[in-house]
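All protein chains but one are shown in place.
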Amino acid sequence: MNPLRRTLLAGLAALTLASVPSLAEDKFIVVSSTTSTEQSGLFGYLLPIFEKKTGIKVRVVALGTGQALDMARRGDADVVFVHDKAAEEKFVAEGFGIERKEVMYNDFVLIGPKSDPAKVAGGKDILAGLRKIETAKAPFVSRGDNSGTHAAELRYWKTAGIDLDKVKGPWYIDTGSGMGPALNTAASMNAYILADRGTWLSFKNRGALTVAVEGDQRLFNQYGVMLVNPAKHPHVKKELGQQFIDWVLSAEGQQAIAGYKIGGQQLFFPNAKR
Amino acid sequence: MMSHDRCVFPLELADVCFASGEQRIIEHVSLAIDGPVRTIILGANGAGKSVLMRLMHGLLTPTSGAVRWCGNPERAAAQAMVFQRPIMLRTTVIENVAYGLKLAGIGRDERRARAAAALTKVGLAHIADRPARVLSGGEQQRVALARAWALDPLILFLDEPTASLDPGAALEVERIIGEIAAGGCKIVMTTHNLGQARRLADEVIFLHHGRVAEYAPASVFFALPRSPEAVSFMKGELP
Partner (left out) sequence: MGTLTDSLYAAIELIAAGEGKLAEIVMLSVRVSFSAVGIAALFGLPLGALLAVGRFPGRQVLLVVINGFMGLPSVVVGLVVYLLLSRAGPLGSLGILFTPTAMIVAQTILIMPLIAALARQIVADAWTEYHEQLRSLGADPWRASLTLLWDTRFSLFTALLAGFGRAAAEVGAVMIVGGNIDGVTRVMTTTIALETSKGDLPLALALGVVLIAIILAVNTIAHVTRRWAIRRYG
């Protein structure tokens, strides 16, 4: 075999070996969570602290709340970290989760165009704001993706006495997407949208959008964490998963959550019960 | 399917017909050829010369009738064929020549030796390591001949081997064919060129519209062709 051929074959072999996935024996868990925790940057800040302390790597798969819970039902996650109390309690009742623990809250804000066609700016009442938007048939973007934010949005419409099915029209834009893409859509259409403050603060493509309604108690958004039930899925890493949950609920973890800020503003407020 | 005995003769065609779709190309040909004479197949364009050769070599299967080598319907080994346009693989000259031996399962050292010997006999030993496809037409045809020769065949088919070559290269090819024949290998060749036929033939098969119009020793055929079609052909009246 001539030397050129030999070199080519050696190079090919080296490249092939380099491509064999590294079978690192890291300790890791898979956490299914929401796009709001991922895209706000909270996990990017929090997880390295946990990893440094325990050596456990946390692999976050960020989906909508509904998807995150479904993924856990299938056994593809060890821990669930989402924000829809009703769905979480159902998850535990079905036997897929061990116990629901409250971790932190943030709040939702109603975002709208600076031109404010529905005249809701400066308001402190989310229900009043939504009623005005519906009356004005001002463009409104919904996530429509079975997420915690979407579930909250639907609750507010209902509580405001509005039957969406009756009044839906071209003004109500159901995108079926995550928080970021939905905000992109709202920015390009100059529409109103319900968003979590964390994603809004780290969102860069605001266009002419600004905060329209905030501070309503009802906009309070609670996050819960659960271990996936090993009785249903024996392969779940229950020790490592429990370590993560314990840490996030501990004084140290709670302090870390409070320590995450964007532009000097705190995004998430720890409220784990001792 | 190939039988591996080195027995080719007699090469018999028994009432062989070959049709391609609607077109009937070979009609009821029955003959037997034997070595080591040099057999030239002559005929006008479209007479079916190339198809007849491929039937004899076993590359084509007759639509009806049978071809037998040494009484055996399984295609014999110890055959080789050279085509009008030489087919070279994208590798060196010597690798091309050794390819047939590689297929036959011959070991690396022996096949390199045999290939080198064949290349020397055709006068191309000095370019053994050149890429074959950059050679001239004449050189490539000589490589093809070396490749066939290296197999030590009992019968060598050649389909218009010099039709695409200049006269100098053509003569060189004829010389090599002569040497292969001198080694005891039977030659079966088609050609357009009457002069070449007269030079090389021991016997002639004259084909007309897919039928064997005449099959005679060369001296007899060229002096006194019997069939009217052969007469026309020799006068140059057929294309």
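Here the chain labels run A and B in written order, and each chain numbers its own residues starting at 1.
The criterion applied here is as follows: a contact is a pair of C-beta atoms (placed from the backbone, for glycine too) under 8 Å apart; a residue touches a chain by one contact, two chains touch by 3 or more.
Since the model is a prediction, treat every value here as computed from it, not as a measurement.
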In the complete assembly, which of B:Met81, B:Leu154, B:Ala170 or B:Ala201 touches the absent chain? B:Met81
Which one touches the absent chain: A:Lys53, A:Arg74, A:Arg155 or A:Lys261? A:Arg74
Pick out which of B:Arg112, B:Arg133 or B:His192 touches the chain that's been left out of the picture. B:Arg133
Of the candidates A:Thr159, A:Asn205 or A:Gln265, the residue in contact with the absent chain is A:Asn205
Residue ranges of chain A at the interface with the undisplayed chain: 15-16, 18-21, 30, 35, 39, 43-44, 59-62, 73-76, 177-181, 183-184, 187, 199, 202-206, 233, 235
What residues on chain B make contact with the chain left out of this view? 2, 54, 57, 59, 77, 79-81, 83, 87-91, 99-100, 103-104, 131-134, 147, 151
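In this section, only the chains that are shown with their structure count from here on.
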So how far apart, in whole Å, are chain A and chain B when each is placed at the average of its C-alpha atoms? 77
